[in-house]
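Notes follow the structure.
One protein chain omitted, others in place.
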Amino acid sequence: MKRAGAAQRLPEPPEGEPGARGAATRAARRTALALAVAALAALPWIGNTVLVQFGISVLLLATLAQGWNIIGGYTGYPSFGNSVFYGLGAYGVAIAMVQYELPFWVGMLLGLGLGVAFAGLLGLAVLRLKGHHFAICTLGLALVMTAIVSNLEIAGGNIGLVLPLLRSEVLFYELALGLAVLATLTVLWLSRSRFGLGLIAIRENEEGAAVMGVNTTFYKVIAFMLSAAFTALAGGIYAYHITYIDPVGVFDVVLNVKMIIMAVFGGPGSVLGPVVGALILSATAEVLAARLTGAASLFFGIVIVVAVVFMPRGIAHLVRHIGPAGWRYFIDNVRTHRL
Amino acid sequence: MENILEASGLTKRFHGLVAVHDVSVQLRRGEILGLIGPNGAGKTTLVDMVNGTLEPNAGDLVFEGRSVRGLPAYRRAHLGIGRTFQIMKPFPGMSVLENASIGALFGTNGGERSIGRAREQARECLAFVGLGRRIAQRADALGGPDRKRLELARALAMRPRLLLLDEVMAGLNHVEIEEVIEDIKKVRDQGISILVIEHVMKAITSLSDRVFVLHHGEKIVEGSCGEVLRDPRVVEAYLGRRRR
Partner (left out) sequence: MVLLLQVLVSGVLLGGLYALMALGLALVWGVLNIVNLSHGALIMLGAYATWFLYTGAHIDPFAALPIAAASLFALGYIIQRGILNLVIRGPMFNTLLITFGIEVILTYLAQLWFSADFRTINPSYAGSNHALGGLTVPYVQALAFAIDSVLTTAMWMFLLRTRTGRGIRAASQNLVAARLYGVDPKRIYALTFGLGAALAGVAGGLYGTVSQINPYIGGPLTAKSFVIAIIGGLDNPLGVIAGGLFLGVVESLTALYVGPTYRDVASFGMLVLILIARPGGLLGRTA
């Protein structure tokens, strides 16, 4: 197997004593991020409905990419089964609200519980597989779940479920924003905690990590459950927002590929990369869809191919390393990775 | 002197091939025990069984008075068994400092809880093996000898009570070997017991309190360096039977 995560860089170890300048930039960065979040929170009162709709979709995708980042980017396990957690979260809300007439937040808890429990149980079995085998096994899980849910009466079978309508875009937007921020803060914590370093060690060399005292099975399963939690909550918000779900729609494997593309495009194993990746790719897709109604998917495909060829390590790496090399950065990427 | 490690009747088979057969050996606290033998004698397999990378098919393993058989590798690391690998297993994308920090964060007794203190501990170990100037480099940017040093520093950062060294001197030049020998002596002076596998005979003779020899997976001799190296069975194992 080719090493999945070799390309990612770790946060630079602070060299020597953190100087006053370092502390100042960090404080500045923190303030800038807080302001950015505040500005985003204010968006529904400034922007129009179209923008708010787009915001909800981007924030949910950012959460999904961030959730994938935990298991795929940090731990190095390329999950193609995260759409299962999304589907479980969506169906948790739908079943609670439609079949039992429970409030939305109970449904969210149900979806969260289903997703996390599923990740815990399945994780114990599938996280022993590595590389392509893990990827394909989780893909298989996603397909099995679609087929099983299509046959479940409580989930409305093939037809799906129609949820009660709630016309409050602002509420959905703020919920999605809160979740995306929470996911990003969790990843930020991962990037500088003992637990996160354990995950990175697993990604870099699992056997080496175990010999040095990392309880690899436990760490991997917890990472998978964490990833599932955010993904399931995003699924729950989506279901109530869109008001209609069916198995093929929410257990969609293509959605899973999207999460990966956004995380990898942004920079797997980085803190802000997946969010930036989700924003840029969604915006590109939106603009393409508006300008070239028919050819949007063609250009989306071309963007993926070109991005993988010329910037295989994602935006986070590009921003940090392009420097004075300029366009030669892209050529050098091709040089290192070609046959 | 009490024993820190007691292996009795360890046996490991791979698909019917016996790699290690009925090996019993004791390591005393604070001692350096040398393990030698021709290529393919089962030395690394034995070390793998001690640290939990492999499970033996038969036999028992007692570390500090309790059986560790069946415990996963990370639990044995928590108990204080650290090791280096002949084929090194660094974390390639991490910096040299982060590599050693993992040992400090997760090693004996579950390691340090604070990343700052773990980094401090890792820094000390890296300085000790002579990598003090390279801590910010990526591990995969290191050359061969420095990788060996990193492997040793990572194991030391775990603060082990028993250290298993699998050919840490292979590929080093004379000067470097001298340095590592001095390092290992200092490690022992801190009270760490050491099992050392080495092909460099000079290292074995200048380090080991006792030596044992594996040949075709069996222990053939055990004793002081002088005795073992003069033993005709050892000569035969290394040079082959003399034709008459």
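We call the chains A and B, going by the order they appear; numbering starts again at 1 in every chain.
FYI, contacts are C-beta pairs under 8 Å (C-beta built on N, C-alpha and C of every residue); 3 or more make two chains touch, one makes a residue touch a chain.
The shown structure was predicted, so the numbers you read here are calculated from the model rather than taken from an experiment.
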Completion exercise
Among displayed chains, the one left out touches A
Completion exercise
Out of A:A34, A:L51 or A:A147, the sole contact with the unshown chain comes from A:A147
Handout entry: Of A:A32, A:I159, A:V309 or A:A325, the residue in touch with the unshown chain
Key = A:V309
Exercise for the section: Would you indicate which residue among A:V214, A:I261 or A:I315 is in contact with the undisplayed chain? Expected result: A:I261
Problem - subunit A, residues in touch with the chain not shown (by the definition above) - result: 1-7, 72, 78, 125-126, 128-129, 131-133, 135-137, 139-141, 143-144, 146-148, 150-151, 158, 253-254, 257, 260-261, 264, 268, 294-295, 297-298, 300-305, 308-309, 312, 334, 336-339
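In the analysis below, only the chains that are shown with their structure count from here on.
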Problem - Residues on subunit B engaged by subunit A in the complex (per definition of touch) - result: 51-53, 72-74, 77-78, 82-83, 85, 89-95, 97-98, 101-103, 105-108, 110-111, 113, 115, 118-119, 135-136, 140, 154, 158
Fill in the blank from the handout: The subunit A residues in contact with subunit B across the complex are 3, 5-10, 12-13, 15, 192-194, 197-198, 200-201, 204-205, 207-216
